[in-house]
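Yeah, one chain of the complex is gone here, protein chain that is, but the others are all in their spots.
And then chain A:
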């Protein structure tokens, strides 16, 4: 299955965790990036990327199909709609 989404998340955040579980439960193929685990240049690069999608730099940020749709915060209904779940 090809990757459909990238989830930018924090390992300690409950909303991020719920989003991750929701995607897993629906067999969505996604990359999960725990931004709080990144340091230095790696963190900077990822934050620059997230900033393009979500200037508030808040989490979770879900990037669907390479940026076709951006979902900020765990909004179950928006995720269902974007991914036809």
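Observations, loosely collected:
In the analysis below, a contact is a pair of C-beta atoms (placed from the backbone, for glycine too) under 8 Å apart; a residue touches a chain by one contact, two chains touch by 3 or more; residues count from 1.
Keep in mind that, in the parts below, contacts and distances are computed from a predicted model.
Think of the chain that is not pictured: of "Molybdopterin synthase catalytic subunit", "ferredoxin:thioredoxin reductase", "Iron ABC transporter permease" or "Electron transfer flavoprotein subunit alpha/FixB family protein", UniProt labels it "ferredoxin:thioredoxin reductase". Against the chain not shown here, chain A presents residues 10, 12-18, 35-36, 43-44, 47, 51, 55-59, 72-76.
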